[in-house]
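A quick write-up on the structure given underneath.
Selected chains from the complex are presented in situ; the others are not included.
Each chain carries a letter (A and B) given by its place in the written order, and its residues are counted from 1.
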Amino acid sequence: MRKLNVAMIGGGFMGKAHSIAYAGMPMFFWPAPAVPYRRTLVDVTDELAKNAAERYGFEKWSSDWRSVVEDPEVDIIDIVTPNDSHAEIAIAAAQNGKHIMCEKPLARTAEESKRMLDAVKAAGVKHMVAFNYRRTPAIALAKKYIEEGALGKILNFRGTYLQDWSADPNSPLSWRFQKSIAGSGALGDIGTHVIDMARYLVGDISEVMAMAKTWIKERPVQSGGLDKLGTVKASGNVEKSAVDVDDEISTLLRFENGAVGSLEATRNAWGRNNYITFEIHGEKGSVFFNYERRDELQVCFSSDPEDRRGFRTVYTGPAHPYGGALWPIPALGIGYTETKIVEAHDFIDAIVNDKEVSPNFEDGYRIAVISDAILASAEADKWVKTK
Amino acid sequence: MRKLNVAMIGGGFMGKAHSIAYAGMPMFFWPAPAVPYRRTLVDVTDELAKNAAERYGFEKWSSDWRSVVEDPEVDIIDIVTPNDSHAEIAIAAAQNGKHIMCEKPLARTAEESKRMLDAVKAAGVKHMVAFNYRRTPAIALAKKYIEEGALGKILNFRGTYLQDWSADPNSPLSWRFQKSIAGSGALGDIGTHVIDMARYLVGDISEVMAMAKTWIKERPVQSGGLDKLGTVKASGNVEKSAVDVDDEISTLLRFENGAVGSLEATRNAWGRNNYITFEIHGEKGSVFFNYERRDELQVCFSSDPEDRRGFRTVYTGPAHPYGGALWPIPALGIGYTETKIVEAHDFIDAIVNDKEVSPNFEDGYRIAVISDAILASAEADKWVKTK
């Protein structure tokens, strides 16, 4: 069976997620299109890289990503670093003919994203952006219903991504709150997942009208680590520094196909932990999804008799998208790992069988354009077109 | 015990709701501030009026609302007619010194509403607009938490009112789809309830940015009755006529106090029957409410220890607003009737004890101004101020 050598740049929590995906993919999708082989892990120091390589089951390690990107043994470069290094690494990888998996958002701006897209197109390599949530089977099931026409013409889309891990003003100023590294705040970090779902399910977005807020204007400077996702709260007299990105975005949307919608992303929603939801109304039915209860999709069909019509709570299993590869009955348990396994499979499959895969850098670029338009709209207080 | 004579103008389903409220109010609030006495029911013909009077327990009936408004025996005029007659009746009632309960929305436009407000102020009578939903105990509980500061400074508000009774294009063209009678569509009929809640819970709205849609552009002409709420669907070749009001509104909101928000109202949400929801995020907590499960409020307090923090599902009962007057334990059952009983009480109490009551015509007027701004914003495709 064919093997593909993966080099992963970055060793944080996303490294964990990608590593178990590579390890688990052939177990779930068998026969696998190819077996991904964890070959080299890169982190900022040799010590960090060695430790992460042992932890995540990589054979080699390095603190020099450039040499790894040039390594002829490597087939795939997987980028799980903060946003500011995506472009440089990806462009170098493309120039060396590597297939590329890149964590989301693709880059800090549309301009950076465009250069990445140009590079992979020029190189003819496969490319993917890790908006993994859309690979939740229940979301793919919503897509299936829509493609089958079971919901009729889509009228609207309402998407949210609400969190509270940094709703406390004493949660630290990780790189996610710094524009120079992250590009934007709640928008880029979480809002882009919803933009990806909106495009996946409804179609491309043509115009946006947004408000942006930075409710928490300064946060404690974080020592010893860039990204702790707020798990360690500061107390006492700590040095604080300014947050220069948004922590809440509210947006109206217009889709190319005439549907309308809204997008809300916030880091200040106490009680909402990873509240990725969408509700879509079509002429013939509706769907509702909440990632916090991700094994299920709610769907209502107008064709049901009136005395037995209502949202159906469908738990996904073998009869639903990706289900044959996952667990033998519904509700056995879809977790973050499973979404990443499906993502890894579809990427490897695209490489081996020369298929299109989505979301790719083209999608990532479009999402960046829409994100930039959202920030521009919030700044100008008016509708901004995305094309 | 003091009695107040009520004359009710209109005998449709709202007549039912108001009638049981008057009958039941003293049973729930005892000793009652006064006992409302169902004296005269007015409908468009004597026959309809007589029938409705018998049904709703009124002593007299009439098809001449003007004479009833002038009847010196009448203390209260209760207006439950379609929107186009609110202003004329209310102004006449005020000029005759009657206290006025008026169904929502107050009128078709801000201009009409202003004339009504001027009339009641000039007359010095008590006035109320029947946005009854806010009298659901769980909503009043949200208000209490906010007033106690338990949620901290309010950051945002997201409100929805989604229905599907007219999502079928063959549901009839009742007056609710005709601008000359209704003023607007989903906005005035249901969206205004959410505006009322937003103002009640967060504060007044200073600026709006809206999209309006009329997805279903024509409907069957309805024979034999103005308002069947879509329960009888047309089939076969029926005459259709144009809908000239919105059936979906999506709006961004800015509040005077700096909070932001959104409002969505649609008649095309298959599976959502009376889906009035709001979610509010504050610096110290959040609330979520869904009228379809109206006995409960969900609230999260940031001050809870992290290992036991999450939304609490609080069922309202005697320990919560209005609870002492309602049922002896939580979840015994709050229905539409109970919201109307509380409303009737607060109105009678305001009359007898010369209290302020809300939402009154001032509120109704402000809601009309905001509604007009929403339509103007959708038309102009830009933010519109409401003051």
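As a convention for this text, contacts are C-beta pairs under 8 Å (C-beta built on N, C-alpha and C of every residue); 3 or more make two chains touch, one makes a residue touch a chain.
The model shown is predicted, which means the values in this text are computed figures rather than measured ones.
Undergrad: Can you report how many copies the full complex contains, not just the 2 shown in place?
TA: 4
One rule holds in what follows: only the chains that are shown with their structure count from here on.
Undergrad: Once you find the CA centre of chain A and the CA centre of chain B, what distance in Å lies between them?
TA: 41
Undergrad: Can you list the chain A residues touching chain B in their complex?
TA: Chain A reaches chain B through residues 155-156, 158, 162, 164, 167-168, 209, 211, 213, 215, 248, 250, 252, 254, 260-262, 264, 266, 268-272, 279, 281-286, 288, 298, 300-302, 309-311, 381-383.
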